[in-house]
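Just below is one structure, and these are the notes that go with it.
A single protein chain has been removed from this complex, and every other one stays in its place.
This part shows chain A:
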Amino acid sequence: MAGSNGVNLNESKRVVPLNTWVLISNFKLAYNLLRRPDGTFNRHLAEFLDRKVPANANPVDGVFSFDVIIDRGTGLLTRIYRLADAQESQPNIVDLEKPVNSEVVPVIIFFHGGSFAHSSSNSAIYDTLCRRLVGLCKAVVVSVNYRRAPEYRYPCAYDDGWTALKWVSSRTWLQSKKDSKVNIYLAGDSSGGNIVHHVASRAVESGIDVLGNILLNPMFGGQERTESEKRLDGKYFVTLQDRDWYWRAFLPEREDRDHPACNPFGPKGKSLEGMKFPKSLVVVAGLDLVHDRQLAYAEGLKKAGQDVKLLYLEQATIGFYLLPNNNHFHAVMDEISEFVSPNC
């Protein structure tokens, strides 16, 4: 079940490049050490093991970053990534929040993954990914360092996402010249994808405009075991046991996996029919054991009459977007760039 027999290990090795396999296996190993059977989490070891990078106001490959505490009460931090002007080699502190100077500048609010418990905005894997998005989409990226489980359960992560959305939408320096509005997209992978959905839902109800949602391998679940969950359990880095652990760590104490946070279109879910929900790009990896859930999510959007583009990558595993060494990676980057482009 936990992938401890030889066949399972070889299988995952066949479908990803070796360095990707090493990277994700390393995470798997580390994460196994961090989750305790009693539901607590070894946060100190987690922070020790996580590879982090500082923000850097010196542009690297044309992108610079800086951190902002947007809520002193909760200490909520976001890391903001921007394109450096061609002329300036070292943006000054006063240039950091200089108004964006294009007709249309997408602002992508990014929620990192980690199953609600792992990683941070300054984790190297996510810093790298966000930098790519800036160059790819000519966007400003705002990566939200939301509070994590199990110390902070539902709805903390969503609340932080909402705080970030409000903050971003009220920054005059992020307004596109064309319409003096902030052109906001929400993006996230794994738990970040889940957060995207819930923040977007709240935005709809509150009248803040979100132009699009990007969900990469979003983390959804349900009480019932789906076919893919049963078939792929333990085969490609992920087990049902660990998925269950993370949901128990995030959801309110006595709730099960049909809680709408976990299963938004499930028995306790709510239909989005008739609501002005943003268009969605849903990327699903065929070798992700919860892909049935992700496909069902896309289906649920469609049934509610929402605009959804599904990108199903049959041979992709979790984390394929962390390294630019496979075709899935490039396919997804192209899709994202198009999705966010003003010509769409």
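One rule holds in what follows: a contact is a pair of C-beta atoms (placed from the backbone, for glycine too) under 8 Å apart; a residue touches a chain by one contact, two chains touch by 3 or more; residues count from 1.
Simple rule for what comes next: contacts and distances are computed from a predicted model.
**Q** Can you work out the missing subunit's protein name as recorded in UniProt? Choose among "Dynein light chain Tctex-type 1", "COMM domain-containing protein", "DELLA protein" or "Phosphatidylinositol glycan anchor biosynthesis, class U".
**A** Spelling it out: the chain absent from the display is recorded in UniProt as "DELLA protein".
**Q** Which candidate, A:Ala84, A:Val100, A:Leu322 or A:Val340, sits in contact with the chain we can't see?
**A** Hidden-chain contact among the options goes to A:Leu322.
**Q** Which residue, A:Pro17, A:Pro99 or A:Gly305, contacts the hidden chain when the whole complex is considered?
**A** Here the residue in touch with the unshown chain is A:Pro17.
**Q** Thinking of the whole complex, not just what is shown, which of A:Asn26, A:Ser102 or A:Ser271 touches the missing chain?
**A** A:Asn26
**Q** Contacts of chain A with the missing chain: which residues?
**A** Answer for chain A: residues 2-4, 6, 9, 13, 15-19, 21-23, 25-26, 29-30, 32-34, 36-37, 40, 42, 44-45, 47-49, 51-58, 60-61, 66-72, 75, 77, 79, 90, 92-94, 96-97, 121-122, 124-125, 128, 322-327, 330 touch the chain left out.
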